[in-house]
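Have a look at the structure that comes next, please.
The other protein chains are all here in position, but one chain of the complex has been omitted.
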Amino acid sequence: MTFEENLERLGLTLPPAPPRGGVYTPIQDFGENLLYASGFGPAIDGLTPILGKVGKEVSLEDAQEAARRCTLNLLAALKAKIGDLSRVKRIVKLLVFVASDDEFYDQPQAANGASRLFVELFGEEVGLAARSAVGMNVLPGNIPVEVEAVIELKAE
Amino acid sequence: MTFEENLERLGLTLPPAPPRGGVYTPIQDFGENLLYASGFGPAIDGLTPILGKVGKEVSLEDAQEAARRCTLNLLAALKAKIGDLSRVKRIVKLLVFVASDDEFYDQPQAANGASRLFVELFGEEVGLAARSAVGMNVLPGNIPVEVEAVIELKAE
Partner (left out) sequence: MTFEENLERLGLTLPPAPPRGGVYTPIQDFGENLLYASGFGPAIDGLTPILGKVGKEVSLEDAQEAARRCTLNLLAALKAKIGDLSRVKRIVKLLVFVASDDEFYDQPQAANGASRLFVELFGEEVGLAARSAVGMNVLPGNIPVEVEAVIELKAE
């Protein structure tokens, strides 16, 4: 199944590409067919914001939902950049930052909210990336999760 | 305008390439014309150190100045490595670590101190990178900001 078919099957739609929050470019080319995606947060217009630190104000379940929303925002920006997400050869690497209470130890479970969505949308061969999932004392705007990625496109 | 002309226009000079602070190489080649720059801190000989956590001992303005100094140190090491900064094709990606009070949420504004200098020196097409800006509970030597980068050079 294609990315778009999987998106429909899951009852999802991509949000509008999020506005920039600083002096950076959302998605940058490098090398041959490689892209670096900036850190994306979970804010999506029309959805109740998820704010705070995981293990404190934010539950693991809400952290997973936040990680999913980060992924949708990242994919929206990626689509705005490359036009057609079937051009993705593989999601190479995710770095998932989880704003955490000092005694919260389940960053990988929180990050799975992002990783599972990549796999559901692209399939395991394309969507299962290398990953680090780490605890942060605080993230921009008090968001609980931020996701950055390295992505490889098919050779044209 | 070239990098060197912009440097002069801004009244800046690159500091000496900073000494290594551990078992690593400041700038490493990989792939075709790609470079990975280690995390650089803000210490520059002759300038008053900026130390502490942003939102606590360090103001946003001082954090931006620290981010600028990290950038100058990184560029000094890059110049020592490649000789001529006009060889830079683009600044691909910045990862800006901001040592933050648990309630400080403006990491992107702090990181803009680095990003703006890259754009001022290289122009937007070359200098506007993808970026993540994240809060850390503490950085080496109690510095407030550390900047690492992926850089692409023009094909020779």
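The chains carry the letters A and B, assigned in the order they are written, with residues numbered from 1 in each.
Rule of thumb we're sticking to: contacts are C-beta pairs under 8 Å (C-beta built on N, C-alpha and C of every residue); 3 or more make two chains touch, one makes a residue touch a chain.
All values reported here derive from a predicted model rather than from experimental measurement.
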Worksheet item: Among A:N6, A:S115 or A:N142, which residue is in touch with the absent chain?
Response: A:S115
Fill in: Which of A:L14, A:L34, A:I50 or A:L121 contacts the chain that the document leaves out
A:L34
Fill in: Sole contact to the chain not displayed, among B:L14, B:A37 or B:A114
B:A37
Worksheet, complete the sentence: Only one of B:L14, B:A67 or B:L139 touches the unshown chain, namely B:L139
Worksheet item: In the full complex, which residues of subunit B touch the absent chain?
Response: 21-32, 36-39, 95, 97, 99, 136-142, 146, 148
Discussion item. On subunit A, where is the contact patch with the chain that was removed from view?
Written reply: 31-34, 90, 92-94, 100-109, 111-112, 115-116, 119, 128-137, 150, 152
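As a convention for this text, only the chains that are shown with their structure count from here on.
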Item to complete: Give, as an integer number of Å, the spacing between the C-alpha centres of subunit B and subunit A.
Response: 25
